[in-house]
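Left out: one protein chain. Kept in place: all the others.
Up next is chain A:
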Amino acid sequence: MIRDPKDLQRYTPQERANHWVVGISFILLALSGLAFFHPAFYPLSQLFGGGTWARILHPYIGVFMAFFFVLMFLRFRKLNVMTKTDKEWLSRIGEMVDGDDHNMPEQGKYNGGQKAMFWASVVCMLLLLVSGALIWRAQFSPPIGLVRFAAVVHAVAAVAMIALIVIHAYAAIWVKGTIRAMWYGTVTRAWARQHHRAWYREMTGK
């Protein structure tokens, strides 16, 4: 749907679909994984048809998500290269969190925070995939020391990644006019000018 022909295209339909596939898989993984994480969350396994089903499904959803995450990584990696301005932006992230972003350094398509989030997700995802395979008893039986180490890595990386993604989703809710980029693929010019000035100029020539 085209809301306003002047809106700026931020994501193609393929990019949006890819992001949603990863997002939905991630939610399923977090819910089923937390069920094993601590008894307080065990009731979450009911969402998957009980503990045994959660145990069976979780790793397969993981492998599925990992595949689509790789595609997403290939799509976005070039846009997420850190620059000097990004580092400056990150050093002043306090002002942004405080709600006053008017004096923040000019940002391209992604700001320093988004790029940091991207690379942190890549690292967590890699750790989760490798450690997840190592603790997948139904498929593999690696040496016990490795399994114990992987169990710790998987739990730590999962907590880190869930926290990251909560922040990621919250940032999109907080900055009004952002979520539509994942529905329509477009953002308003004013949104772009305020939050990603350099990208705005690149797109509009202004």
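Rule of thumb we're sticking to: a contact is a pair of C-beta atoms (placed from the backbone, for glycine too) under 8 Å apart; a residue touches a chain by one contact, two chains touch by 3 or more; residues count from 1.
Basically, contacts and distances are computed from a predicted model.
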The chain not rendered here carries, per UniProt and among "Formate dehydrogenase subunit beta", "Cytochrome b", "Monovalent cation/H+ antiporter subunit E" or "Imidazole glycerol phosphate synthase subunit HisH", the name "Formate dehydrogenase subunit beta"
Looking at the whole complex, which of A:Y42, A:F64 or A:Y184 touches the chain that is not displayed?
A:Y42
Considering the whole complex, not just the chains shown, which residues of chain A touch the missing one?
6, 35-42, 45, 50-52, 54-56, 97-99, 101, 135, 137-138, 144-145, 147-149, 151-152, 155, 159, 162-163, 166-167, 170, 173-177, 188-191, 193-194, 204, 206
